[in-house]
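A selection of the complex's chains, in situ.
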Amino acid sequence: MKWLKAAAEEILSGAKKAISELDMNQVEKFIQIILDSKERKIFVVGVGRSGFVGRAFALRLMNLGFNVYFLGETITPAAGKEDLIIAISGSGTTKFALTASSTAKEIGAKVIVVTSYPQSPLGDLADLIVSIGGRTKLGWPKEENYLARQLLGERETLSPLGSIFENNCMVLLDSLVVELMHRLGKTEEELRKLHATIE
Amino acid sequence: MKWLKAAAEEILSGAKKAISELDMNQVEKFIQIILDSKERKIFVVGVGRSGFVGRAFALRLMNLGFNVYFLGETITPAAGKEDLIIAISGSGTTKFALTASSTAKEIGAKVIVVTSYPQSPLGDLADLIVSIGGRTKLGWPKEENYLARQLLGERETLSPLGSIFENNCMVLLDSLVVELMHRLGKTEEELRKLHATIE
């Protein structure tokens, strides 16, 4: 189980580093825009594993009382110029996230992009970029010096493709949910009351 | 293209027959319960192809302004005793539809079942059954006499498994949407305004 343990260590120390390196100005703006969206619709978009992290976040925004949707699911209402799109894409290039965000901009909606590649097509059209470190399927966004290097050499991380980004993103967004709970004065019981009762 | 043409003829004449044989008292009650749900949540549930027909219906209920969800998708809020579950199952036995409806009943929500098998586990717990003829994956619910018999003999319909039920159901629910539009005084433009703008 050598590799499992090393990979867990890599993921957890990597996430710790990514959280510590967050630009808290970006995160504060992210929080403010979400808090300002109580009367608006929030649409989350992401493809593949970034999409699953996005859905997990969307579900918690629902628990918090927001009017939130995941793009591409059955119930996706009209987005208008008052609304908010949150796109999650490690590489900042995922096509569906890009065309959806681009359409959102045309409509006049605000676009927040959570990514490891601020200099990317998605970053270029964002109203707000929230940068989160972590190797994506394109490799590392910048120089990093990781446990993996020593263990492997030829490969940059133990975790394949975008796994590091996706875990970092999950930790970031779940921690953001706790911050939002406290800013909104919500208790766990209040979140639970809005949680699915049929599953 | 003999079989394509014969199958289309079978589907369309079958759907015509199924619509003409509807119990309009059931349908009227179905409409009234939906119209009474303007302030409540509507949850649609179905598995496989019945689920796709259910999602198509849920999307139109959204276009009509209802607060509607498809069970199992990301954004599925808490169901309460005031709410409505619409289960679609040709055979009336599909497990997920059954456990979801059963939980809904425990919560005190109302359950409407659209099925070809009123005498089924789902039928047994329904507050309202909407029967729609059509062969399901269990075969025909009752004696029927169809074009398919003459063409095939050994098989009961040209269309395999639940295809007949699913087509009949699609026509029923899409026609119901038109009836709802008129009862609500809604125009196509009003539906369009609530339609997804990002896709």
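Note that the chains take the letters A and B in the order they are written out, and that residue 1 is the start of every chain.
The rule is short, and it goes like this: a contact is a pair of C-beta atoms (placed from the backbone, for glycine too) under 8 Å apart; a residue touches a chain by one contact, two chains touch by 3 or more.
Remember, predicted model here, so these are calculated numbers, not experimental data.
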- Message: Starting from the 2 chains in place, I would like the total count of identical chains in the complete complex.
- Response: 4
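FYI, only the chains that are shown with their structure count from here on.
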- What angle, rounded to the nearest 5°, describes the rotation that places the Cα atoms of subunit A on subunit B? 180
- Message: What's the distance between the Cα centroids of subunit A and subunit B, rounded to whole Å?
- Response: 36
- Query: Residues of subunit B touching subunit A in their complex?
  - Reply: 43, 55, 58-59, 62, 68-71, 73-80, 85, 100, 103-104, 107, 193-199
